[in-house]
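First the structure, which I've put down as structure tokens, then a few questions once you've had a look.
Left out: one protein chain. Kept in place: all the others.
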Amino acid sequence: MTVKVAINGYGTIGKRVADAVAGQPDMKVVGVTKNRPSFEARRALELKFPLYGATDKGVEALRKAGLPVAGGLKELLAECDVVVDCAPEDLGAENLKAYRERKVKAVFQGGEEHEAIGWSFNATANYKESLGRDFVRVVSCNTTGLIRTLYPLHAMGAVEDIYAVMVRRAVDPNDSKKGPINAIEPVLKIPSHHGPDVASVVTGLPIHTMAVKVPTTLMHLHAVVVRLKRPMSDGEVAELWSRQPRVLTLWGSDGFASTAQVMEWARDQRRARGDLYETVLWGDGFKVEGRTLYYYQAIHQESDVVPENVDCIRAMMRVTEDGPRSIEITDKAMGILRPGERPSLTARV
Amino acid sequence: MTVKVAINGYGTIGKRVADAVAGQPDMKVVGVTKNRPSFEARRALELKFPLYGATDKGVEALRKAGLPVAGGLKELLAECDVVVDCAPEDLGAENLKAYRERKVKAVFQGGEEHEAIGWSFNATANYKESLGRDFVRVVSCNTTGLIRTLYPLHAMGAVEDIYAVMVRRAVDPNDSKKGPINAIEPVLKIPSHHGPDVASVVTGLPIHTMAVKVPTTLMHLHAVVVRLKRPMSDGEVAELWSRQPRVLTLWGSDGFASTAQVMEWARDQRRARGDLYETVLWGDGFKVEGRTLYYYQAIHQESDVVPENVDCIRAMMRVTEDGPRSIEITDKAMGILRPGERPSLTARV
Amino acid sequence: MTVKVAINGYGTIGKRVADAVAGQPDMKVVGVTKNRPSFEARRALELKFPLYGATDKGVEALRKAGLPVAGGLKELLAECDVVVDCAPEDLGAENLKAYRERKVKAVFQGGEEHEAIGWSFNATANYKESLGRDFVRVVSCNTTGLIRTLYPLHAMGAVEDIYAVMVRRAVDPNDSKKGPINAIEPVLKIPSHHGPDVASVVTGLPIHTMAVKVPTTLMHLHAVVVRLKRPMSDGEVAELWSRQPRVLTLWGSDGFASTAQVMEWARDQRRARGDLYETVLWGDGFKVEGRTLYYYQAIHQESDVVPENVDCIRAMMRVTEDGPRSIEITDKAMGILRPGERPSLTARV
Partner (left out) sequence: MTVKVAINGYGTIGKRVADAVAGQPDMKVVGVTKNRPSFEARRALELKFPLYGATDKGVEALRKAGLPVAGGLKELLAECDVVVDCAPEDLGAENLKAYRERKVKAVFQGGEEHEAIGWSFNATANYKESLGRDFVRVVSCNTTGLIRTLYPLHAMGAVEDIYAVMVRRAVDPNDSKKGPINAIEPVLKIPSHHGPDVASVVTGLPIHTMAVKVPTTLMHLHAVVVRLKRPMSDGEVAELWSRQPRVLTLWGSDGFASTAQVMEWARDQRRARGDLYETVLWGDGFKVEGRTLYYYQAIHQESDVVPENVDCIRAMMRVTEDGPRSIEITDKAMGILRPGERPSLTARV
């Protein structure tokens, strides 16, 4: 079985999901949409992705620029089993109506509200519960990153309370319009939306979040405090994380002083676009003191949800009912290091 | 009585303390030291502060550049009752020997270790206990900022546990050498030194801190979580803070979206250098949920310790034994808004 | 005679012009306009500037927030001899109709088109030609800065051709919305508008400009190449500039490595908001090679046009017909260093 996937919105996330899907053994990309004849639209064509307009106006704009357009959204939906909606924030909920009408399953991104879509997804936490669903939302990059390190602790019943502060990159590297250039902006709404968003996947996880925006484009960085139900050792926590998919531990003592070196490492890995799909922990930047666990983690906002989108498609299409198996297929295809292939959290310093 | 004050190190903090001391009714500046003929040395002379070399080499360098030098550190110490040591980090402990030898009282900055100096100071928390002491350290900008908002809660017995994440400016605005330009750097040592530093003034305060460095020069921003011993209301906390000296509440709804607007407000106040001596809270960016209090605060790293230095001098010289009275004198002289003159935390939105 | 001045638009430029006007011996501020109850509106009131709404909607918004509003623009125009229009870009041309109708003279800012206003002003270059005019535009910060150093060379007939590259700050320090955070943006239109804009004041000046936007908020920096009609010496050029008003020379060898130290110097000067009204040259960063002159200059975009606005008012109101005399009055009131009070361009290194 080869799942036919459409990408509605070939931007930062959409172009990455397209590449990831194209690299899977059991999926293919049947088309992508774009509304303006930008360099990204031209790139889609170079990569042989059929190009569609997302709207009538988009079709016209692309045609006017001389680009070969295969049709509009309606035509694209007729070609696919599932559409991955990577439209700008809050448009997805609008699009849902069109998908429902055309009877096409749809994956949405974290910019949409949980309530608007009805179900939220993370490959590790609720693959099984997501099998066969029609409309599913892959949670945002920050939420995905939090779930990856917190869910295993929660699953073993160790978590009493969580406080997390997200230090957020302000914009992606390809955006030169927005700032701030030299300021820190607190998200005044307390708690920030990230906590409830985690709970949309992991019911009952007692997490409280605050967030600030800072002048960088590379990664988000989280400072997390977990109050445990019982004392644990550093080694116990390290061992737990070393077995999780998509959790990678790097070391300050190896030169990882900041997100700059983390992304340099990613660029050296020869993955597409220098992306980093894993949640990154610091092996020498976490600590358990009695019943309190402190750690930092870094999130590549452009790409960490990409493998989750792939697994989400598999769950919705019931390609396999085995979540860990789906993760394994996805990760191998994308060059994500598997537990065992990674520098061990327990081995260094 | 007019206390004769020397400033050893006329840099970011030193030049501000010099101005603040010069503006007090009961103190005067008898000299400042510098080691290079920079624009700051020239400015000290324009302001009629007698210029000394901090070292023999410094005396020579200043003379060679044609600047009128009144002498070296030895000569300066002979002129003063108390020296405020604003030397680069860790040099202060070295200087202490010279001060002791010359029998001159000395104020040190937060870059020094508590252990090296023996006593740490904050005007609100331990003025009385600091009376008459010979060597006292004014804690760092972040520690000062934390004490101002946490001490009153602690003093009423309300605090069970505190978790604070410091999002730190990387360098001061006058530094163009250091970065990072586009990265976030976690302080991997957990907990960061800020927690123990608070405890050096407020014994037994159960505070746990983490810190990250971000590419901005304006201010530090703290995200603080306080677990209370009993439920409190937003109004109760707001009221408590509204009575504290050097704690200022601004409102997102008035346009304070980030540290950029906070510093713009400070520039508009016509204080020296556009400085902001108060710890800044957001009136619409704090919240109590049951027994948990969340808040943001912003710290102007260049100036918030300056009034504390002034009070520290008064305590050490026993100019007055009344801490609140010293704070009042200092604040009036520096143009710091007193409780009652400030926009109230309880009044808006 | 005391000129009654209104400020229409109390923002970055407006609040500075208000302060500058308030500090002059022959002018006073009769009111300022604002449309939102931001912290700047509140500050205007603290400074005892009567507050008006710029529009009916603005009047309503201010009233709703409980601020005492003296009226709308119509009422304000009835109170003044001249209005300084500091409205957002391109709104000025629209406002001109209202000013004409009310028979009020008006000063506009450089964001307006020369053609829309009809006359452009710089105090050094065309004060006399501006006497008694009704509608005058003070050219932008970059244009003002260029005229100050180029006009004296042009006036002595020395200029054959000028090539200037403006390296522009992207936003002002109080703006946390716009970027870029980590990119350089060329102004693709060649030549940029700055060249023609200089020529709107200094007819026939053969200047060609290009511009790039960079991630900083402090100052603009210009790299200028002047092809001279005859060889000159470094000393000759230095001497010429040392006699110009509002041209200040600082030295790399005194620690001025970048715009960061330049603005630190300004903050140390105790002028309002740490502003820097002068065009800054580097005494050890310019050079004449045969018939080619190379130099850098830095421009404080928030404030260098402020004294020009004051002179412009004097010229339009014929307070004095003597341009240099107006400049002298303005500069003394604002604390701007006069030739002779400044570090000399010929003396150092």
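Should a chain be cited, it is by its letter among A, B and C, assigned in written order, with residues numbered from 1 in that chain.
As a working rule, a residue touches a chain if its C-beta (ideal position, glycine included) is under 8 Å from a C-beta of that chain, and two chains touch if they have at least 3 such contacts.
Note that the structure is predicted; figures quoted are calculated from it, not measured.
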Residue in contact with the excluded chain [from A:N95, A:S140, A:S192 or A:S258]: A:S258
Options A:I181, A:V224 or A:A333, residue touching the unrepresented chain: A:I181
Touch criterion as defined above, residue of C:N182, C:N309 or C:T330 at the omitted chain: C:N182
Residue, one of C:I13, C:V30, C:C86 or C:M210, that touches the chain absent here: C:M210
Option from C:V165, C:A199 or C:L337 whose C-beta touches the chain left out: C:V165
Interface with the unshown chain - residue positions in chain B: 170-171, 173, 175-183, 185, 215-217
Residues from chain C at the interface with the omitted partner, ascending: 163, 165, 167, 169, 180, 182-186, 188, 190-191, 208, 210, 212-219, 221, 223, 225, 252, 257-260, 282, 284-287, 289, 292, 294-296, 298
Residues of chain A in contact with the chain not shown: 15, 36-40, 42-43, 173-177, 181-182, 218, 250, 254-261, 263-265, 267-268, 270, 272-274
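Convention: only the chains that are shown with their structure count from here on.
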Separation of chain A from chain B, taking each centre as the mean of its C-alpha atoms, in whole Å: 42
Centre-to-centre distance between chain C and chain A (centres being mean Cα positions), rounded to whole Å: 47
Between chain C and chain B, distance of the C-alpha-averaged centres to the nearest whole Å: 35
Multi-partner residues of chain A (each touching 2 or more other chains): 180, 182-183, 185, 215-217
